[in-house]
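Note that one protein chain is taken out, while the other chains of the complex remain in position.
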Amino acid sequence: MTSYLVRRVAGALVILMIISAITFYLFYAVPRDPARAFCGKICQPETLALIRHNLGMDEPLFVQYWHWLVGIFAGREFVQFGSCPAPCLGYSFATQEPVFSAIVDRFPVTVSLTLGASVVILAFGILTGMIAAWKVGQPLDKIASSSSVIGASLQIYFVGPLLAFYLVDTMQLIPRPSYVPITENPLDWFTHLMLPWVVLSIIFTANYTRMTRSQMVEQLAEDYVRTARAKGMSSRSVFFRFAWRGAMIPILTIFGVDLATLLGGAIITEQTFSLHGIGELAVRAVQNTDLPMLLGVTIVGAAAIVLLNIVVDVLYAFIDPRVRLS
Amino acid sequence: MRSHSRRIASMTAVLAAGALALAGCAKGGGGGAPQSAGGASQKPLENKAVSAISVGTAADSTGPAPEVQGAKSGGTVYMIDRDDFSHLDPGRVYVNYNSSVSHLFTRQLTAYKHDDSGNIKLVGDLATDTGTTTDNGKTWKFTLKDGLKWQDGTPITSGDIKYSFERLFADFITEGPDYAETWLVPDPKKPFRDQYKGPYDGKELDTIETPDDKTVIFHLNGLHPDFNFTVAMTGYGAVPKAQDTKQKYDKQPFSSGPYKIVSHITDKSMDLERNENWDPKTDPIRHAYPDKFHMEFGLQSQQTTERFMADAGNDKQAFTFHNPVAPERTQEVLNDPELMKRSLQGLTPFTTFYNINTKRITDVNVRKAIITAWPSKQIQQLQGGEISAGKIATTVMSPTVLGYEAFDLYNKLQKPEGDPEAAKALLAKAGNPNPTVVYAYNQTPTQEKVTVAIKEALGKAGFKVVAKPLNAGTYYDAIGPVDNKYDIYWGGWAADWPTGSTAIQPQYDGRLISDNQPNYTHLNMPEINDAIDKANAIADAAEAGKAWAAIDRQIMDQAAIVPEFYQTYFGLYGSGLGGVKFDPVEGEQSALDIFVK
Partner (left out) sequence: MTFPSSTATDAAAESADTAGTAGSGSAVVGRSPGQLMWRRFRRDKTGVVSAIIVLAFFLIALLAPVIAALYGKDPYTTYGQNQPGLLNEFGYPIAPNGGVSGDFWFGLEPGLGRDVFTQLVYGIRTSLSIAVIVTVVSTIIGIAMGITSGYIGGKTDYVIGRVIDTLLAFPSQLFLIVFLPVVEAAFVLPEEETPVWLRYVSICVVLTVLGWATIARLLRAQVLSLRAREFVEAARVTGASPARVIFKELLPNLWTPIIIQATLALPLYVGAEAGLGFLGVGMTEPTPDWGRMFQVGANVYHSDVTYLLFPGVSMLIFVVAFNLLGDSIRDAFDPKTKR
C-alpha cells in the first residue's frame, strides 16, 4: 500500500513537471508585455526597460523557467513588488499578487461548488436510478429515464440564467448566488450556493440515474442475488442490502473520471453566476493574457485531478475487497 | 436500454418544455415599457465645470473644513467594491480609485475643495496656500502649516516633503506620474533616472531647497505656471523618511490624514481607524465623521448594485468608490424614486475617443468624413446609454477642464447616428469615394459589437472598413509604434489636473511623437505646436484656459480624433449614510464628507 502510494505520487510529480515545462514554453512564446501596465500614463522607454528588468523578463526563457521552478520551493523576490513566498507559482503582474495566494483565495469557492454538486449528483442520481430499477417498466421508471435524457442535454449557460431569472429575479424564492464562506455563516453559504449546485448537477445527475439503473438491473441478475433470493430473502432486503453495493463500484470509478469534467462544468457555472472561483480566475487571466496566472491555474488544476484520481483508486480498494493495490 | 415508448415520452416532454419556456417569456421579457418612464426620472446632466475651477486663497486653505449639514460623528462606514487598491504608496498612485482612498490617509501640498454647487477650488493642503511663484512658474515656494503631524505624532517637515519627491526616482517606483521628476532634473530631454538615482544611496536632489523646517522651494528646469496643480496629485503625496519601507510601503503607507490603516488583506479587506494625531484645524477639505471604515473587495458591479438595492444590514451604511450601477440594472434603478434618492451621477474627467492616424490618412477631408459618418449614438446605446457610458463628446477637452468650450464642428449632436450623405460629399471632395480604413480594436465582447456598428455606419458612407481585433493584453503595444499599420484605434484620456496642458499637450504636441507615446494620432501641425508653447507660458489660469480651448478647436478642425464620450458616473449608496458626494476630479464617490445618519 505505502509503496503503491509512493510510486503513484512520484509518477504524478513527473507528469506535472512535464506539463509545467510544456505549458511554460508554450505560454512564454506568446508575445505579451505586462511591463507596459506598470509604466505611468506617459511611458518613457527607459522606464519600460527598467520594469522589464524588474519583472525578470529580460532573461532567456530557460533561465526564467529555472527561476520559476526554484521559486516553488524557495520563494522569490521581485524588485517591483516585494516577495512571493514559497510555494511561489509565479507572480501575477496583472492582478499584482502571488499566483499561489490568488489560487488559495479562490479555492474554497470552487471546492464548495464542486463538492456540493457532487453530493447532489451522487445522492439524487443514485436515488432516482434505484427507484427506476426498483420499479422497472413502471411509470416512475419512465419518468426517471425520460427526464434523464433531457437533463443530459441541457446546457449550464442556458439553465443557469433561466433559473436565475425565474427563481431569483421574478419569484425571489432564493437569494442571488454568491459565495459566503462557510466559516462566516453556514446557512448563507448553503442558500447562496443552492442554485449553482442544482445547475451544475443537472447535466451530470442524468448520467448517474441511467448508470445506477442499469447497474442495479445487472446486479439483480447476478448469481449471488439469485442465491440470496432462493434462500428466501425478501426481494426488498436483497435490493437494499446486497445489490446496491455491487452497483456502486463501477459508479464510483466513473465518478473519478468525471471529476475532471465536473471541474470544467464548474468553470462555466462560476462564469454564469459570477462566483469568484478558480474557473473565473482562469477566464479573467485569459482575457488579460495573464500568463503567470494561467500557468499556475493549469498546474494546480492538473495536480488536483491527478491527486483526486489517486484518492479514488485508493477508495476503490476499500469498497471492493477484490481490488489489491500493489 | 430504453423502450420506444419511454423515448417518445421524453421527446414529447422536451417539446412541451420548450413550449412552456416560450410561453413563460410572455410574462418575462421585453424592455419596452419602462423606457419612457426611465427618461422621466432622469435628471439631464449638464456639461459642468468650465469656469467653475479656480485657484483658492490662503483663507480658503485654512481648516477646518466647513461642517456638512446634519452630519454627526461616530459609527462605521462600509465600502464595497470590485478591486483591492492596486497601490497605496503615494509615488505609485496614478489611478483614480487608488487616489480616492488615499485622500483618507495621504496629504499633498495642495488639494481640491468642492462646494455644494459643484465648484472646484485648488487650495493648500499641507501648504498654507497654493504656492507662490515670482518668475512665471520656474521657481515655486510652499510654506507648510503649523500643527501637521504624522500618525506617530512626529511633525511633518519640509525635509519629509523633499524626501517624498526624491524617492520617486527609485527603481521600484514606475507607475506614478513623472512630471515633477522630469522638471526637477537639469535636462528634461534626457531620462530623469540617469540624472538622479533616488535617496537610497544617500544623495540628495539639489533642485529642492529647504531653508527651514516649514519652507520648500522647487527650482524647475522650465516654465510651469500650473505646477501647483501638479503637486495636488496623490502621486506627489507625503512619505516620511523614517517610515519608508520601500516596496512594502505600498501595502502599509504611513498616515498624514485623518485615518490610518489597521489591517489590509490583499484582495479581501482593509480597515481604517481614526488617526488621533491628525488635527482638523490644519485641513480645509477632510472631515472625519465616522470612527472606522471597513472596506471589502471582490464584488462585481452586479453584486454591489444588488446589495445597494436590497439595502439590508451593514449595507445600509455602505458606499462604493468606483462600482457603478450595473448597466443591465440601470432601467430598474431609474424607475425607482426611492433608489434615485440615494444615487449619484456626474461627469468624470475621462474622455474617450477614436484616434485617427494622421500619418496614414493624410487627407483631412477623409478624416472629416470619418467623424461625420461615425455611429456615435449606436455606440452609446451598445454601452448602456448616456447614463452608463457617457455623453456624446464633440471636443478634445472634457467639460471638467478649466477653459472648456462647447462646440460641435461636425454636427454630431444633431445627427449622432452618423450622416452618410454628408460624409459622401466630403469623400467626393477628397476625390476618394471609397477609401479603405483599417480599424484596430481591443477584442472584448463589447468592442466586437461596437466594431459591427462602426463597419455598418462607415460602410454606408462608402468606406471599406478592415477590422483588426487586437489582444487586450497587447493592445497598447500594437498601436504604440509610430509606424503602426492601423488607421483608427480607440483611446482614452483623463487630464492629470484640470488644465489644458495635461489634457492636450501630451497627445497633440507633434514634437513628442515617438513609439509608445500618447500622441497616437501622430498629429504634427507647426501652428498647433506653437500655440501649445504659447498657452503653456500664460500665467493667468483663466487666460490660459481660453488659449487651450482655441487649440482644442484647431485639433478638431484637423479631424485628428473622433470624440466618443465624456464619461459619466452613476452609482448608488446605502440609506444609512449622509454626505456621500460625487468627486468630479476623481470621477467617483468621495469619502471625505461621509457620515453615518
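Just so it is clear, A and B label the chains in written order, and each chain counts residues from 1 on its own.
What we mean here is this: contacts are C-beta pairs under 8 Å (C-beta built on N, C-alpha and C of every residue); 3 or more make two chains touch, one makes a residue touch a chain.
These figures come from a predicted structure and were not determined experimentally.
In the full complex, the chain left out of view touches A, B. Set against the missing chain, the residues A:I150, A:I182 or A:M233 yield one that touches it, A:I150.
Note that of B:T245, B:Q443, B:N524 or B:S575, the residue touching the chain absent from this view is B:Q443. Of the listed residues B:E166, B:E181 or B:E386, the one in contact with the hidden chain in the full complex is B:E386.
Listed residues B:D129, B:D250, B:D283 or B:D477: the one in touch with the omitted chain is B:D477. Summary of contacts with the chain left out: across A:G71, A:G90, A:P177 or A:G301, the touching residue is A:G301.
The omitted chain makes contact with chain B at the following residues, 1-4, 7-8, 10-11, 14-15, 17-18, 21-22, 24-26, 28-33, 35, 38-39, 327-332, 375, 378, 381-382, 384-386, 417, 443-445, 448-449, 451-453, 455-456, 466, 468-471, 474, 477-478, 481, 484-485.
Those residues of chain A that touch the chain absent from the view are 15, 19, 26-27, 29-31, 149-150, 152-158, 160-162, 164-165, 169, 203-204, 207, 210-211, 214, 217, 250, 254, 257-258, 260-261, 263-265, 267-268, 271-272, 279, 282-283, 286-287, 289, 294, 297-298, 301-302, 305-306, 309.
As a convention for this text, only the chains that are shown with their structure count from here on.
Here chain B touches chain A in the complex through residues 1-3, 5-7, 9-10, 13-14, 17, 21, 24, 27-28, 86, 94, 171-172, 174-178, 191, 193-194, 247-248, 250, 266-268, 298, 300, 302-303, 306, 444, 471-474, 476-477, 480, 496, 506, 514-518, going by the rule given at the top. Interface residues of chain A, counted against chain B in their complex, comprise 31-34, 36, 38-48, 50-51, 54, 79-82, 94-97, 101-102, 105, 137, 141-143, 145-147, 149-150, 153, 162, 165-166, 170, 176, 178, 210, 214, 274, 276, 287-290.
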